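Every protein chain of the complex appears in place save one, which is left out.
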Amino acid sequence: MSKIKLGMVGGGKGSFIGEVHRMAARLDDRYELLAGALSSDVNTAKESALSLNLDKKRSYSSFDTMAEVEAALEDGIEAVAIVTPNHLHAQVAEAFLNNGIHVICDKPLTSSLADAEGLASIVKDTGLVFAVTYNYSGYPMVRQAREMIQNGDLGELRVIQIEYAQGWLATDIEKTGHKQALWRTNPAKAGIGGAIGDIGTHAFHLSEFVTGLQVKDLLADLDSMVSGRELDDNANILMKYTNGMKGMLWVSQIATGKENGLKIRVFGTKAGIEWSQENPNFLEFSPLGESLRTLSRGGPSIGSLAGDATRIPSGHPEGFIEGFANIYSDTADLILAHRSNSKTNSLVPTINDGIRGMQFIETAVKSSTSGGVWLSLGS
Amino acid sequence: MSKIKLGMVGGGKGSFIGEVHRMAARLDDRYELLAGALSSDVNTAKESALSLNLDKKRSYSSFDTMAEVEAALEDGIEAVAIVTPNHLHAQVAEAFLNNGIHVICDKPLTSSLADAEGLASIVKDTGLVFAVTYNYSGYPMVRQAREMIQNGDLGELRVIQIEYAQGWLATDIEKTGHKQALWRTNPAKAGIGGAIGDIGTHAFHLSEFVTGLQVKDLLADLDSMVSGRELDDNANILMKYTNGMKGMLWVSQIATGKENGLKIRVFGTKAGIEWSQENPNFLEFSPLGESLRTLSRGGPSIGSLAGDATRIPSGHPEGFIEGFANIYSDTADLILAHRSNSKTNSLVPTINDGIRGMQFIETAVKSSTSGGVWLSLGS
Amino acid sequence: MSKIKLGMVGGGKGSFIGEVHRMAARLDDRYELLAGALSSDVNTAKESALSLNLDKKRSYSSFDTMAEVEAALEDGIEAVAIVTPNHLHAQVAEAFLNNGIHVICDKPLTSSLADAEGLASIVKDTGLVFAVTYNYSGYPMVRQAREMIQNGDLGELRVIQIEYAQGWLATDIEKTGHKQALWRTNPAKAGIGGAIGDIGTHAFHLSEFVTGLQVKDLLADLDSMVSGRELDDNANILMKYTNGMKGMLWVSQIATGKENGLKIRVFGTKAGIEWSQENPNFLEFSPLGESLRTLSRGGPSIGSLAGDATRIPSGHPEGFIEGFANIYSDTADLILAHRSNSKTNSLVPTINDGIRGMQFIETAVKSSTSGGVWLSLGS
Partner (left out) sequence: MSKIKLGMVGGGKGSFIGEVHRMAARLDDRYELLAGALSSDVNTAKESALSLNLDKKRSYSSFDTMAEVEAALEDGIEAVAIVTPNHLHAQVAEAFLNNGIHVICDKPLTSSLADAEGLASIVKDTGLVFAVTYNYSGYPMVRQAREMIQNGDLGELRVIQIEYAQGWLATDIEKTGHKQALWRTNPAKAGIGGAIGDIGTHAFHLSEFVTGLQVKDLLADLDSMVSGRELDDNANILMKYTNGMKGMLWVSQIATGKENGLKIRVFGTKAGIEWSQENPNFLEFSPLGESLRTLSRGGPSIGSLAGDATRIPSGHPEGFIEGFANIYSDTADLILAHRSNSKTNSLVPTINDGIRGMQFIETAVKSSTSGGVWLSLGS
């Protein structure tokens, strides 16, 4: 099976997530990176392309040009990874979709719900593959949780507790010129959501991915705790799900000492589960009236969803890159299915998941600015 | 120093908390239990008194009689521990206060705020010692957290996350005749709060004890997840504190697999801390820009509040009973000070803490039944 | 049932273990401390007795006098707790045994095997209760481990790994006058074993208590890592047990950062278990081909040995004092059985366990001074 020819927009030197996408694409050897518009800065773009061994001709200074030229090449790229700041996602994605190129897009989908909906209609029209890298759904034990809930191992779901806490924005490092902080705290680039956009959308998606339920209503209390910051850096959110399940979501980037503390806990009538991103190879499972069990990736009692997403035996920890690579590998399956005009079931987050993320951001901001009131998602 | 003569109301056979109070009173040898009205059931009262080696004459079938008779005895009790269901706290306490006997009362203070306020005025009039056993404030590392916050080690406080999750009411065990469940799920005995009264008040108190701040406003979403249950068994609560700190509080008794999961996390401008009741000898401390430190009870860098509440060296775990005993020992200090008509600083939860707990319950219920709206505490 | 009248030798001001014994004796209210020879220093003895509310007449300056006088009193003590440095255990115990008084003796039993054997013959002759406070066998989850192994849940035992690591002697604090360090590093008071006597004997006993097997042969490599120290402060030991099980034991008091790190792991043909003293309410259980389970004191799947040793529900941590108190409570059962001339099964460590501990010390020292050779225990 020939490898998928991949391009990338954004992700030049100094980018964190660009290199993550590249490692994820490499790990299972199903992609080859052949083209890029790696930076809006021409020199950075060139240097970055050079260090990645890209053919000079396929290092572009404009994503529009790249989309057109690559589409015309015989061995042009089939898919593009978009890893720019949020405000560019929509226009970049459209350029490639309109040239028949599949898209793998970082989250949140866009910088506004309106943009997202516009993009969705193009995706629908083109019939191309569109993956949103809610990468935490790629972790094997997250998928194990999903499978167990689907199987009824937890009974009827009642309560969900999710949190995603970081501490790296506890001070105003954006004022020091910190590149990652700079655009994430700038509404012009990030959109109307700060922490809730950057990491809250991950948690939101995870809650729906794992439980198979949807958030119906939410109530949010957002803050910009760091003086002078325009976007939220802490969010306390209550949620109601379609089946009556109740939830709380805490999102913070000013939780001093927290690194990348994404944690999900779900409690049903028959059992509870808990998973933490920072110790991702394990899933705690508490059946009613029995001792706590620690399920281990690759170990006993693991279902096929997690099994299919596992590369190495239990006890040999897989991490963030491996989880991310599962999204890439699953997307490769979708692209191959598209090549052969066939269908395949997939766990890859779609444009619809992207839209729900945008609804989440906009609803949360609206609830909070209204003083903390219950709103239906997307209302 | 002679021991404090102690009586007990409630806490007969089958009681959990009665025996805890007795062990707590014994541990430091500052009390002797001499009298009791241990059960509303006459036989249970007798048997219980016998098994505790009480003088038969001082085993009472009525707390009123007990209060009067003991007050008249030359060596009558100086203090009484009240460990009945909530609805009896007020009248029992009043009987003893009116007879000049100090009170150690379990939580929540009463079954209604009105009762609590009535009781408070009696306490004030008598000038007697009144302790409410919010026992989690007795743990040394909780006190260490308080001291560090008072010292400014966390800087300005921004965010608090508290949870108190149990799973023992995940099914309707009250229908099986389970004694503990029976009264706790019965509004006539427990008052208007279920989980928020039974354990939520602990968490609420802890948040104010540790931070030195007060909850100003709250918004609550309460549920009775188990079919047919009248009182809440799960509560999702948002809070605003006096200094602008924001908080979330999750209280549950249907979180399958959770045992006694009380956890508190506080984040300030300079550091964050985390403490878990189920591993109580440690306090995690994350100063900005430094590695996580695990402070250990009895170990390096421990202040005087925790030090004074510590009996044995680090590595030799102290537990729930020891923490509870600290409340008893500190109350003994108050009683001795009262004997000598002197004053002493104290960490013992007071009648005012009890009233705040009742305000918390009533405000939470009101917010929730109003559809989840922000209310000022006590409004 | 009347309480057991208790005396104490040693354990005056500044003692760690004396106060532990007293709290352990108090917790379940089955003893009353009435007499003591609490210190070899007359003033310390007096002050200590005063602070414990002992009758002045029953505060003795000599244990010999105490034994004789108490034996003659109508309400004299029935049992004595011996908490002196090791070299005095034998003579103190003999004095009380010869006066018909039961003995609860701290470990190691004596400062030499010869002393221990002499003492054993007196115990045998008198028929009195003699308990050695290998207190770690009092923890409920240690007993759970024992019961599971007896029940065959682990299958045939193959491997045991035990360690007991502390760091408090990592520097020569005995030269600073540190009281606890001073006698423990002094052969005249501690005997020929340093760390292996002070804490190694605990680990050794625990290994036999939990597995029901006996050490047959051992090979030891002992060191005095701190310059100028006469007794061992680190010991690496290999062991062979009666059934062919192999073991390793690491004992250290110079393991910087370790507090009281006693840990035991046993692996059989059907399952493995792990227990750590610093987190004592849990027992990890790994059945072959199944997920890890965490058994919780007071929780599901707990047997009667642990159940009988449990005071409060799961999630409410019990600690070191509670475990120690189980030894006291079980010894109370033995004393009551002796009163009524009946028999009772018991888990209390006996004089024979004490002797095995002394054999362990002497064999380990001999093996090490011989350059590290295999020796039969007691050879």
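Chains: A, B and C, in written order; residue numbering restarts at 1 for each.
Please note the rule applied: a contact is a pair of C-beta atoms (placed from the backbone, for glycine too) under 8 Å apart; a residue touches a chain by one contact, two chains touch by 3 or more.
Computed from a predicted structure; not experimentally measured.
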item	value
Identified contact with the non-displayed chain, of C:Ala71, C:Leu182 or C:Met248	C:Met248
Sole residue of C:Lys46, C:Lys216 or C:Lys270 that reaches the chain not shown, by the stated touch rule	C:Lys270
Contact residue for the chain not shown (choose from C:Ile101, C:Leu292 or C:Ala325)	C:Leu292
Candidate in contact with the missing chain, chosen from A:Leu288, A:Ile321, A:Leu336 or A:Leu375	A:Ile321
Among A:Asp125, A:Glu230 or A:Glu259, the residue in touch with the chain that has been omitted	A:Glu259
Absent chain, residues of chain A that touch it	1-3, 16, 19-20, 22-23, 26-29, 52-53, 166, 258-261, 277-281, 296, 299, 311-322
Chain not shown, touching residues in chain C	158-159, 161, 163, 167, 170-171, 219, 221, 223, 225, 234, 236, 238, 246-248, 250, 252, 254-258, 265, 267-272, 284, 286-288, 292, 371-372, 374
For chain B, residues in touch with the removed chain	285, 289-296, 299-301
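In this section, only the chains that are shown with their structure count from here on.
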item	value
Chain located farthest away, centre of chain B as origin (C-alpha)	A
Shared interface numbering between chain C and chain B [over half = same, under half = different]	same
Nearest-to-centre chain - CA centroid comparison	B
Approximate Å spacing (C-alpha centroids) for the pair chain A, chain B	43
Between chain B and chain C, centroid-to-centroid distance (C-alpha), Å	35
Residues of chain B engaged with two or more neighbouring chains	258
